[in-house]
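Excluded from the complex is one protein chain; the other protein chains are retained at their positions.
Right, chain A next:
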Amino acid sequence: MAESICRALRDGALEGEHAPALTIKDSIDSPLGFDVFAHVLAQLSSHILAGKSQSRGLVLVAFTRSPSFYVNLLKERGLEVNSSRKWFHILDCYTDPHGWKDRIVGRGKVNDVTKEASGVSTLCKDVKDTDKLCSLAIELGKGFIGEGKGRFSFALDSVNEMLRYASVRSVARVLSDLRSHDLASCVFWLLHSDLLEDKVAAVFEYMSSMVASLESAVPSPNGLRISLANLSLTEQNFRRARFSVRFKRRNGRVRLMTEEISIERSGITFSSVSTDGGTMGGSILPKVQFNLQLSEKELMDRAKVVLPFEHQGDGKPIEIYDGRRSPADKNNEAAATMQMTDSSKGEIIYLRDSDDERPDSDEDPDDDLDI
């Protein structure tokens, strides 16, 4: 399912449609949102670098981590940001978002990045001006394609930080402008739902074609915050979570899928949800103490059972119709059976039905009951 998200972002926008937009949503109860964001960022970056995505480049608007952090994050996954082809750029809203350092050290001297990150980051010193921030992000994106054709992607690591500096309307306008830009391939962002009112979180969910929510694998009774009353749950929730994704199709249909996510030594892993008593893949069998399905051996044994009326007990070889012979054979057999019948005695001629057929999905087995 995480692959589906990454594939959708990789494939990008269809002609005449807005770019696909992903909201990654978590809470303090299940704070693995940044891990998912980093995973999606790395996956999309990998596709861009390999030339497999619609997008030619990615602009990352960074509020919560330094540019050096992201450069190292991608480098550790084998993704070189300072390659000959320019494909990645960071709009640095982390280092000096309000220009405080700029006033202290003087214009142009603020530098919180390593040499490696300095070539791929642009400092933003006034994050309250959302219009300017949006224009800057788009200009950086255009820098990937130059005069040629192509599209580019956007990633924002914290909508919550934007909302501290600007109104909901302004932030929503920025995301909408990015998503609807002619050259936008895809957009994705991270938000912490417990730092927002429900209606505000809903605004950004409505704007998204995909909403990925992280919920506690084991719900905490204490609600929002880490508590001494549920230490083991807290520790578990920092390693595992339930990952639900809502895909909004063009025709309006909404598809919901769920996985489990865990942070392990090898990194982040996604796996099918394990249920008690049910099978993977979404079987609709009810959870009961007995089997409702037959095993292979039971199916074979049932096939060997000789039913009443299948033999006539008159010394003649038992002729059993098993439903698997050709219609011609069946007719010949039926004719022969009839010819051998003594017209003075009654007998039962039993032709076995073919193998059990499974009812159609919309067929109710009780339909033939006349109650």
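Everything below uses one rule, namely that a contact is a pair of C-beta atoms (placed from the backbone, for glycine too) under 8 Å apart; a residue touches a chain by one contact, two chains touch by 3 or more; residues count from 1.
The definition used in the following text is that contacts and distances are computed from a predicted model.
Out of "TRIA1 inhibitor", "Small ribosomal subunit protein uS2m", "Elongator complex protein 6" or "Carboxypeptidase O", which one is the UniProt protein name for the chain not included here?
UniProt lists the chain left out of the view as "Elongator complex protein 6".
Return the single residue from A:Thr23, A:Gln43 or A:Ser68 that touches the missing chain.
Once the missing chain is taken into account, the touching residue is A:Ser68.
I'm checking contacts with the chain that's been left out. Which of A:Arg7, A:Lys52 or A:Arg239 qualifies?
A:Arg239
Could you list which residues of chain A touch the chain missing from the display?
Touch set of chain A with respect to the missing chain: 28, 31, 35, 66, 68-69, 73, 76, 94-98, 100-101, 103-104, 112, 164, 192, 194-195, 224-226, 228-229, 231-232, 234-235, 238-239, 263-268.
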